[in-house]
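A protein chain is absent from this complex, but the other protein chains hold their places.
Labels run A and B following the written order; every chain starts at residue 1.
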Amino acid sequence: MSAPAGLDRATERSRDLRLLLAVLLTLLGVALTLVYLIALNAGAAPRLADLAYERLPSTGVQNPVTAVLLNYRAYDTLMELAVLLAALLGIWALGPAPPGFQRSGAVLAAMVSWVVPLLIVTGGYMLWVGGYAPGGAFQAGALLGAAGVIVRLAGDPRAGLPGEAAQRWLLVAGVLVFTLVGLGLMAFGAGFLTYPPTLAKWLILLIEAAATVAIGAALAAAYVGGRPPGPDARPTAEDEDALTPAQTPANPPAPPLDPRP
Amino acid sequence: MLIAQFLYGGAGLVLFTLGLWSFLVHEPLLRKIIALNVTGAGVFHVLIAIAYRGDAAPPDPVPHALVLTGIVVAVSATALALMLGARLQDADEEDQTP
Partner (left out) sequence: MSQLTLLIVFDAVLLVTLLVLAFAAVLSPEPRRAVMLFIAFGLWLSLIWARLQAPDVALAEAAIGAGLGGALMLAAARRAARTASRSRGDDAS
């Protein structure tokens, strides 16, 4: 701890810095607003929207946003799934997941057993409805991820996901199916991810289904926050009563990992 | 030019500047991450405002799709940053109490 006078000077200096930054950033904001105003008043340039709507019938979907995501700009979405996967690999690389939460009481468990199936069904609905109304793989995946978060909060340390090997397949499903469809189309003479209009709907649905699973698994795994605990993982000292007896006999825990005497 | 477009886009720019300021000024990692997310929300807001064409015309779907991918990327980056911060904190605590 520094002397009060030094502390005062330090806080004064940091206050000056804050003020300077505030002034500079206000100027930046004003400049950006001016640019934005000029850009808005520049008049109508040719826009992508008209083209997007004009070609909509041949994309295989009726929702223009889904058409942009999975047809016009499918590369973007493929790379975005790769980014999600890379972020998750980064999280896994940081070490094993922290222990889960205490197993929930009866009321919460009953609620979870209602809410989670509901979320999964809603996710499926979102996925299907994305073809012609607001919805799609991202929203559906988010619902699945939310179901995973709820399951983890209710006490399952793995957030309802399968073991590590199966989880890896779930996580790469999006990128894998996306790439395979693209390469398959190339093999049949179309360009990478250039769908023939007759098949477009089903190919998009296939990719979206895989992407939904991958996004849901990745978001839930990100909430778990580390490499998944193995099948014999036990909650540590924080939640002793978390185990139900049914789980223990099948997978006796490795003695050195067991925190109990 | 639509007034709504300018109002909403201007609010997005305010959010962008506010997030940037908070990111530079505030020390704790969680506040920095919240600030970054506010910055990103500002950018998304400008894009959505540009895509809006009044209530009569349909909006531009291209910025919408960009924002949609952006949201997912932002949340995955947030998750990674939070986990990195947690591990750093663990390492610090191990250093302090060996």
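We adopt the following convention: a residue touches a chain if its C-beta (ideal position, glycine included) is under 8 Å from a C-beta of that chain, and two chains touch if they have at least 3 such contacts.
On a predicted model such as this, the values are computed, not experimentally measured, just so you know.
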item: Chains shown that the absent chain touches, full complex; value: A, B
item: Subunit B, residues in touch with the chain not shown (by the definition above); value: 3-4, 7-8, 11, 14-15, 18-19, 22, 26, 28, 30-31, 33-35, 37-38, 41, 44-45, 48-49, 51-52, 55, 58-59, 64, 67-68, 71-72, 74-75, 78-79, 82, 85-86, 89, 93
item: On subunit A, residues whose C-beta touches the chain left out of the figure; value: 63, 65-66, 126, 134-136, 138-139, 142-143, 145-146, 149, 219, 222-223, 225
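Quick note on the criterion: only the chains that are shown with their structure count from here on.
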item: Gap in Å, rounded to a whole number, between the CA centres of subunit B and subunit A; value: 15
item: Touching residues (chain side subunit A, partner subunit B) in the complex; value: 17-18, 21-22, 25-26, 28-29, 32-33, 36-37, 40-41, 47-49, 52-53, 64-65, 67-69, 72-73, 76-77, 80, 83-84, 87-88, 90-91, 94-95, 136, 138, 215, 218-219, 222-223, 225-226
item: Interfacial residue positions of subunit B with respect to subunit A in the complex; value: 1, 5-6, 9-10, 13-14, 16-17, 20-21, 24-25, 46, 51, 53, 58-62, 64-66, 68-69, 71-73, 75-77, 79-80, 83-84, 86-87
